[in-house]
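The structure under discussion appears below in the form of structure tokens.
The complex appears here minus one protein chain, its other protein chains still in place.
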Amino acid sequence: MARPSLLLAASTAEPSPPTKISAQGISAWYGPIRALENVCLEIPSNRVTALIGPSGCGKTTFLRCLNRLNDTIPGARVTGTIRLDGVDIMGQYIDVAELRTRVGMVFQKPNPFPKSVFENVAYGPRIHGLAHSRAELSVIVESALRHAGLWDEVKDRLASPGTALSGGQQQRLCIARAIATQPEVLLMDEPAAALDPIATSLIEALIDDLRESYTIVVVTHSMQQAARISQHTAFLDHGRLVEVGETTEIFSTPREKQTEDYITGKIG
Amino acid sequence: MPGSLILSTLLFAAAAFFLGRAAARPFGTGARSRPVYHGALLALWVALPGLAVTVAWALAQPALLDRLLLAGLPAGSVDAIGTGGRALVLAQIHALAEGRALPHLDAVIVEAGARLSRWREIGRLALFATVAATLLVSFLVARTRITPRLHARAAVERALTVGLVVCASVALLTTVALLVALLRETVEFFRLVPPAEFLFGTNWDPQVAFRSDQIAGTGAFGAASVFAGTLLVAAIAMAVAVPLGLLIAIHLVEYARPGTRAWAKPALEILAGVPTVAYFFAALLAVAPAIQHAGRALGLVVSPNSALAVGLVTGIMILPLVSSLADDALRAVPQDLRQASLAVGATRAETVLHVLLPAAMPGILGGVLLALSRAVGETMIVLMAAGLVATISLDPLGTTTTVTVQIATLLAVDAPFDDPRTLAAYALGLTLFVVTFGLNLLALRLVRRASRTDAS
Partner (left out) sequence: MTSLPPPDVRRDARRRRRRAVDVWLRRLGAGAVVFALGLAGLMLTAIIVASLPALTQTTVRVDFEIDPTLVSATDPAAGDFRAIVARGAAALFPDAPPAEASAAQRILTPAATRILRQEVLRNPDLIGRRLALAVPAAGPYDQLARDHVDRQAPETRRQLDDADIARFDRLTADGRVARSLNFGLLFNGDSRFPEVAGLAGAITGSAMALAICLAICLPIGIATAILMVEFAPRNRLTVVIEANVNNLAAVPPILYGLLGLAVFITCFGLPRSSPLVAGMVLALMTLPTVVIATSLALRRVPMAIREAGFAVGASRYQVVLHHVLPLALPGILTGAIAAISQALGEAAPLLLIGMNAFVTSVPHGVTEAATTLPTQILLWSESPQPGFVARAAAAILVLLASLVALNGIAVLLRHRAERRR
């Protein structure tokens, strides 16, 4: 087995430096269009890191670099190094399927599979062989749904289709689906963008809870949301990283003029 | 003759157009419609009655003359010879009237021939006079109505709408005519051969049944073996086309580089456009002998035109259909689902097998059913490649026959239209229609449901 095993590296990595993911000199192109330019960003472990910036600034592109989902877009190209627990995940020989097991993702629009609620959550554990019996699978599904705060709402209709749930419930189902494979990192691409305020506050509370167990990267449009849920904030504009730091600092005493203008609503 | 009349009517109508337009010019801006519409309306008013008279006359005259001719023959000379004989007599008279010399004919018939050609001459002149009168009268009447107050555009557009409806009804009429033709002949056929006999009988030998003038009902029209052959060929074809087509679709949608897709997709489309005869010929020329050789090498006796060869080639023929419909269905699956699956760490294969295929299944099934319907309907391939032996056998190495082949063979002999063999072809045709209709209905419903779920 010539490929470096992520699992081995992960198990030997020291937890003491709080950096979970370290991205160095990331540039990305969609065909001839440059979406990211030399972005360097450290993402601390067990924190919520918010990526903010005007639309089209490359937030989502950066997020999708972290689980190499850009690979699936024809014509997309990414350069630079990204280390997850010290292991480069950009290499040609990385098993992207395994990487994505460790780096889960929740999308902007809820996208449950056209299957039952149970099957939606069980899909990941099943393909990764996390359960050896139906009973074990049920335990995993239940705990994922509980973690996502959805269990009480759906425990009586696990067999009904996931697409029949409300928008907010669908998004929490997608979160449950993502955490059911026991990832270490959760990427969230504007997870509340398609939801109403009540569902949004539920999701935000959930993100805060999940911080205990996961490293979370959230892309968001809303400054208030970033301020509410994140400990770290990175501000991107036109594909460049403008400023990064503790959320409280960024929002109270930004170092860059550009950041201040954006936060106070002058641009974006 | 009607051709030249129609042409002159159209020329006259063109003239009416220019006259009408010229007549409306002086109205100026006070008119409700522009002069073009006045011209068009006048042309329509002239052309339609003229064409109607011509067509009605051309349709009615031959039948009318034939009836008059038969009535004019001496009593008793045709009554005894039955329908076939009457048709023969008429054909002889027609040939005479067209100036062909036929030997050994009755004087009565020769005289009738002369009479027919005389009548035709009269008919021609009368038609010409009638059409000319119609054109003139309708022109004069219509011309008086060209006034500034006439809403010519609305009238022309109403006429156009009627034209559109007439055109649209052609499709409806086709279906009706198809059904009527199939049903009428089939009912006729079932009067000779009981339906149960036809559907479940296993002895198919239409040529023998009528050689000895025996009346049917002896089991020579048991079509079950023909159906079995069709099913066998279709099953082999599906066994080839469905797995291959699915694999190709999966590969082109999920795996292939854009470059590969750019040439493989058009290549498959070209394959879909290759005429069936080319496939038939290839089956006869290359595939059937190759299978026979392979069978011999394995110690099997393979008939030179095995159902296997036929099914294989039919399968290759419908393969592009399956792959392109499966391709459409797979690509219609929202990108979200694909990414959701990849994001939980599924491999491409798992994404395809567990998420994409189930989501695309209605569309794929619809495509498979359409392909099956095509395979059943297109098994004419056997006409060339397979034999014509109808036996119930599921041996893919033996010869076989199919519904379409039997239709073509039954009608290949130039039998009279009320011959049971001709009728049997229509009965087989009706069966084919019912089966493919059912398959299509199901397929379209599935495909439609698939596209509805995509939209939601």
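Quick notes on this one:
Note that the chains take the letters A and B in the order they are written out, and that residue 1 is the start of every chain.
Everything below uses one rule, namely that contacts are C-beta pairs under 8 Å (C-beta built on N, C-alpha and C of every residue); 3 or more make two chains touch, one makes a residue touch a chain.
Note that the structure is a prediction, hence the values are computed from the model and not measured.
Contact with the omitted chain, checked across B:I291, B:I316, B:A340 or B:L446, is made by B:I316.
Summary of contacts with the chain left out: across B:L164, B:L199 or B:A262, the touching residue is B:L164. Residue B:F437 is the one among B:F18, B:F200 or B:F437 that touches the chain missing from this view.
Screening B:L70, B:V187 or B:L244 against the full complex identifies B:L244 as the residue touching the chain left out.
Mapped onto chain A, contacts with the missing chain fall at residues 1, 5, 7-8, 10-11, 15, 45-46, 95, 97-98, 127-129, 182, 184, 213-214.
Although one chain is not shown, part of chain B still touches it, namely residues 62, 153, 157, 160-161, 163-165, 167-168, 170-172, 174-175, 177-178, 181-182, 185, 243-244, 247-248, 250-252, 254-256, 260, 264, 267-268, 271, 273-282, 284-287, 316, 319, 323, 347-350, 352-353, 370, 373-374, 376-378, 380, 383-384, 404, 407-408, 411-412, 414, 417, 425-426, 429, 432-433, 436-437, 439-441, 443-444.
Note that only the chains that are shown with their structure count from here on.
Mean C-alpha positions place chain A and chain B at a centre distance of 58 Å. Within the complex formed with chain B, the chain A residues making contact are 67, 69, 72, 74, 96-102, 104-105, 107, 109, 111-115, 123-124, 127-128, 163, 174, 177-178, 180-181, 187. Those residues of chain B whose C-beta lies close enough to touch chain A in the complex are 258, 334, 336-347, 350, 354-355, 358-359, 453, 456.
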